[in-house]
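Every protein chain except one is present and positioned as in the full complex.
Up next is chain A:
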Amino acid sequence: MNKENAITVKDLTKTFGAFTAVNNISFEVGKGEVFGFLGANGAGKTTAMKMLIGILKPTSGIATVANFDVISHAEDVKKSIGYMSQRFSLYNDLTIKENITFFGGIYGLKKADIKVKTKELIEELGLHDEANKLVGALPLGWKQKVAFSVSLLHNPQIIFLDEPTGGVDPITRRQFWEMIYREAHRGKTIFVTTHYMDEAEYCDRVSIMVEGKIEALDTPKNLKTLYKVDTMNQVFLKLARNIE
């Protein structure tokens, strides 16, 4: 096992009955890397991710996250990671402050720390006027930014983002990616799934999953050269077509 790897996956497989959702995938994600995990809907991205965050047991194979085995040390994995799902992950009927307090609490943060973090977070996002408003009243883009910040509360080494920008307008998406970069610069590892191919260009490396298998894995630049195209979108289409 390489100490410099944040995530190591070897021959990971998940089957549901006769259906193989994730078929023998292997890859590594280095510390501080922004790793794009791409694939069409139903390609097995979410299943693979659920195994990495410890809420789904692999059928076979090994995966270590933050140097912890996801099967035998799921609890340690959970403490080291932040997670934000494609579905909105805060409580709409709680205010921003209450959400922060709640999630800080379940990650075992001290009261004083939560206070400091809340202040920081609200300042960083410029949400002074909204801090005591119900989250349900915020526009989607803002909600996602708050959700991202909340997933960072306990200072995790690795952040898993499951289609964080789904349904968000381009400007907010841009701002969202700036937040992702900022965290990457702070040394955090980002593991992000998306189906926006322009976002794939922002990643250090991307993997493309097709029907449960990783069909390509490299930097966006190398992939474009390899497939002799100009955009990641074309890479993706080419791969999907080859399979058919």
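We take it that contacts are C-beta pairs under 8 Å (C-beta built on N, C-alpha and C of every residue); 3 or more make two chains touch, one makes a residue touch a chain; residues count from 1.
Heads up, the rule we're going with is that contacts and distances are computed from a predicted model.
Set against the options "Ferredoxin reductase", "Probable Ni/Fe-hydrogenase B-type cytochrome subunit", "Tryptophan synthase beta chain" or "ABC transporter permease", the UniProt name belonging to the omitted chain is "ABC transporter permease".
Only one residue from A:107, A:196 or A:227 touches the chain missing from this view: A:107. Only one of the listed residues, A:85, A:157, A:175 or A:231, touches the absent chain: A:85.
Between the chain not shown and the residues A:93, A:129 or A:230, the one that touches is A:93.
Residues of chain A in touch with the missing chain: 53-57, 75, 78-79, 81, 83, 85, 87-94, 98, 101-103, 105-108, 134.
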